[in-house]
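All protein chains but one are shown at their positions in the complex.
Chain nomenclature is as follows: A, B and C, assigned in order of appearance, with residue numbering initiated at 1 for each chain independently.
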Amino acid sequence: MTPSPIRFGLIGTGRIGQVHAVNIAASPDTTLSWVADPFIAGATGVTERFGGRATESADELLASGEVDAVIIASPTPTHVDLIAAALDRGIPVLCEKPIDLDLARVDALRPLVAASGVPVGLGFNRRFDPAFAEVHARVGAGEVGELEQLTIISRDPAAPPASYIAVSGGIFRDMTIHDFDMARFFVSDIVEVSATATTTFDDGAREHGDVDTAVTVLRAASGAIVTIINSRHSASGYDQRLEAFGARGSLQVANAGTSLVSASTATSVEARPPYQDFFLERYAASYAAELAEFVKSVRGEASTSPTFEDGRAALVLADAAQRSLVERAAVAVSFD
Amino acid sequence: MTPSPIRFGLIGTGRIGQVHAVNIAASPDTTLSWVADPFIAGATGVTERFGGRATESADELLASGEVDAVIIASPTPTHVDLIAAALDRGIPVLCEKPIDLDLARVDALRPLVAASGVPVGLGFNRRFDPAFAEVHARVGAGEVGELEQLTIISRDPAAPPASYIAVSGGIFRDMTIHDFDMARFFVSDIVEVSATATTTFDDGAREHGDVDTAVTVLRAASGAIVTIINSRHSASGYDQRLEAFGARGSLQVANAGTSLVSASTATSVEARPPYQDFFLERYAASYAAELAEFVKSVRGEASTSPTFEDGRAALVLADAAQRSLVERAAVAVSFD
Amino acid sequence: MTPSPIRFGLIGTGRIGQVHAVNIAASPDTTLSWVADPFIAGATGVTERFGGRATESADELLASGEVDAVIIASPTPTHVDLIAAALDRGIPVLCEKPIDLDLARVDALRPLVAASGVPVGLGFNRRFDPAFAEVHARVGAGEVGELEQLTIISRDPAAPPASYIAVSGGIFRDMTIHDFDMARFFVSDIVEVSATATTTFDDGAREHGDVDTAVTVLRAASGAIVTIINSRHSASGYDQRLEAFGARGSLQVANAGTSLVSASTATSVEARPPYQDFFLERYAASYAAELAEFVKSVRGEASTSPTFEDGRAALVLADAAQRSLVERAAVAVSFD
Partner (left out) sequence: MTPSPIRFGLIGTGRIGQVHAVNIAASPDTTLSWVADPFIAGATGVTERFGGRATESADELLASGEVDAVIIASPTPTHVDLIAAALDRGIPVLCEKPIDLDLARVDALRPLVAASGVPVGLGFNRRFDPAFAEVHARVGAGEVGELEQLTIISRDPAAPPASYIAVSGGIFRDMTIHDFDMARFFVSDIVEVSATATTTFDDGAREHGDVDTAVTVLRAASGAIVTIINSRHSASGYDQRLEAFGARGSLQVANAGTSLVSASTATSVEARPPYQDFFLERYAASYAAELAEFVKSVRGEASTSPTFEDGRAALVLADAAQRSLVERAAVAVSFD
């Protein structure tokens, strides 16, 4: 017998919340039951398209008795309290990253999560990108030998508005955090973080004490070294590359083009249209796969969903990078 | 005011019929109203997923008064009669290619189509492939100068069963017909066809007097030359390439990969996973765009949908290629 | 003991003659002994740089008793008589293509060549290009299975002057002849030729009854089909590609770039500088390898040098293509 669809509550209806709503509606395994947003027009906009009941109140959603799992896609400062509220009711949670900008608040929540016995997934959707997942599987199968170097190039198409930077927690907690999780996806025993960063072009970053250009180097106990190269802008589109290198060779993820066409003229050959614009296009498939994997964990099946601990570990790395940046020294890390 | 969705009747529920059903259901501009298939389980399988009423009888579908347009995705020998039946009732038709294997039957239908005053679209969906459409637009904008050479490489992943070849009308009418339409999409004034073909590997083709390997050269009054290179098989996946060449340069369409990953080892570098398997994957976007364009023509808006005349012209080219193959000579063609 | 260097006579000091002079001087196996050119300044220009004695008279060169082998790089109409004169003296010959524009003259020479017992090599240097030679070897080793399709794209960077076209014998004898030899390098049992050609841009070609755009299709007894796509111009540089296709896959030769650099901007990504300009750059390595191979044949060692018969066979194909072009029919060929 086919199991009943998981009834989802969705909290937050911004860009990413809407992506989740589409995927919940599209999957035969899930259904959208309740949608909460204090900006009620956002919530009703979603329920009109994809079904479910709209409310301004996340509490009403959680108390409805009609949600088997909840996706938290509201602003970061609300995450910790919402996770706690869901766990109080025994409702599994898929929370967008980061859990919080403040590791102390995350640590305060940690015992509750550990004791809850229900899945708390973190929205590191890139693990489910078909290309990164393929490289991960092939590295795991030994295709390159022991992993010695992982190089991640991750550049956003354009810097966010200064108002966003003001509350983002800085480049490491806001942008690199995805790359920190990718690093841990491949290399589990990271012991040290060294960061170098500057502000080269973005006045918004300068105004709020943030940086726009960063290189972070992670060292693992095994000897593997991870290099993360970030920029807040990229003229040719969203720049998301990765190379996994070992004794037997390397596996590389190229950027995602927008077309199969190339042009050759008197001045250049094999020129292709720019890369995909940003994460909603580049990682569209990842969000759907992330949901499918989280559903498995809700159902009690074996699942590779990133967990609350993965979310905390990425924040530990972000904090260490920030400290390294200030202290101009390598910073030892532990995920205990 | 948003216009009401077009109510579609779907005749035929094989692989391509099902693709159309998915796209009709997914678009806010269209709805699936009736589905006909003598194999009634095929029809009900579709209506259970996508709505509408199922019937064994195409006549019942056409007579229902509940279809604003019909898609004919039934076996080729039924196309002519079904088009005629739809036009008798003034119902616009989107018919899968080919119209028929026999040009005489197509010509017999021609006056009825011309007199009907309703759109009759032909399912040459590759015109709507984003890559081919992009090259077409850029050539039209003069990017390569006057088009001098169009080269199409079109190889299926594997030969069809002998039973299919027995009734397919041969490689030119069954497989190259898509390439003939692509040729005409770029070069409208074709005047001559020369074909060379052999049977190199496929016993099914040999048994039924067909070929598995073919090169067809089309000459245009303008001087442009189109070369179509076909094979019934391709070890590395569906091989669909095109080059538009002129005085100022060239535009090329590459094959569609299945992954962004490449591998480098001691024996080879930059090796990528095989290409997409076949047309349902490669041209998934094309079918949806084809439907959207046909809806425009049903609504009386300007549309670039391929027409009955396009379907007939491709068949004229296929017949000429077959004659050229037998006569070992170039064959003059006219589309009048 | 190292054998003495082969003493070469060079007849003709145009562009290709000079390439040969450089290679003869650079190799420890060869030395430049005599250089003949009626334009004596051409001959002395070469001997001043690379040694040897200069003369206006090819006869003096051949009669000198100081040449072990001769390279004929003079104008085409002189080839037949010079080959005959060299063979009369028992001197091995490496002759630039084509042997002659008139097959009757070639056939008249044929018995003398057959009876001479000395090597007569033909300058189809592309056989020695590292990339084409690699594909030939890998196809021979069965990497793609039986060869089913060979596709050659061969476009010169710019049309030659009208004065050259006036005496070139037409595109098939002058330009495609290299591609015909490449076709025979891979496919030995060609039985039929079909040509389609037009004049799309070159007034010089039009003036002299030649074409500038051509597609030639060759059919082999085995079923293999060779397609040769030619143009007299190519905006992005010398366009020299090849694909060998069989049941197990394909091998492709890409164009030779001029740089390892690619650029990505807001309007295009991965754009590379144009291709190499023309044959002197693209086939520089081929000329040296051709000489080395010819030296082997002069020394009586096993050699794969193209022969007089290869030169004649290419001309047979060129004549057949020309006849096919006029008759608008496929033309059967035999190399007996």
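Keep in mind that, in the parts below, contacts are C-beta pairs under 8 Å (C-beta built on N, C-alpha and C of every residue); 3 or more make two chains touch, one makes a residue touch a chain.
Not measured: the values here are computed from a predicted model.
Novice: One chain is left out of this view; which of A:25, A:40, A:112 or A:217 touches it in the full complex?
Specialist: Per the contact definition at the top, the residue touching the missing chain is A:217.
Novice: From the list A:30, A:74 or A:231, which touches the chain that is not on show?
Specialist: The missing chain is touched by A:231.
Novice: If the hidden chain were put back, which of C:30, C:55, C:264 or C:286 would touch it?
Specialist: Answer from the full complex: C:264 touches the omitted chain.
Novice: With respect to the chain omitted from the figure, which of C:63, C:167, C:221 or C:254 is a touching residue?
Specialist: Per the contact definition at the top, the residue touching the missing chain is C:254.
Novice: Name, in rising order, the residues on chain C that touch the hidden chain in the full complex.
Specialist: Listed in rising order, the touching residues are 130-131, 134-135, 138, 143, 248-256, 259-266, 273.
Novice: Touching the hidden chain in the full complex, which residues of chain B are there? Just list them.
Specialist: Within chain B, the residues that touch the unshown chain are 235-237, 255, 257, 262-275.
Novice: Please identify, in ascending order, the residues of chain A that touch the omitted chain?
Specialist: Looking at chain A, the ones touching the missing chain are residues 146, 148-149, 151, 153, 155, 192, 194, 196-201, 213-215, 217, 219, 222-225, 227, 229, 231, 233, 235-236, 245, 247-250, 327-330.
Heads up, the rule we're going with is that only the chains that are shown with their structure count from here on.
Novice: When the mean CA coordinate of each chain is compared with the mean CA coordinate of the whole protein, which chain is closest?
Specialist: B
Novice: Max contacts between which two chains?
Specialist: Summing C-beta contacts for every pairing gives the maximum at B-C.
Novice: Mind checking the centre-to-centre distance between chain B and chain C? Centres are C-alpha means, answer in whole Å.
Specialist: 42
Novice: Using the touch definition from the top, which residues of chain A touch two or more other chains?
Specialist: Chain A, residues with two or more chain partners: 255, 262-266, 273.
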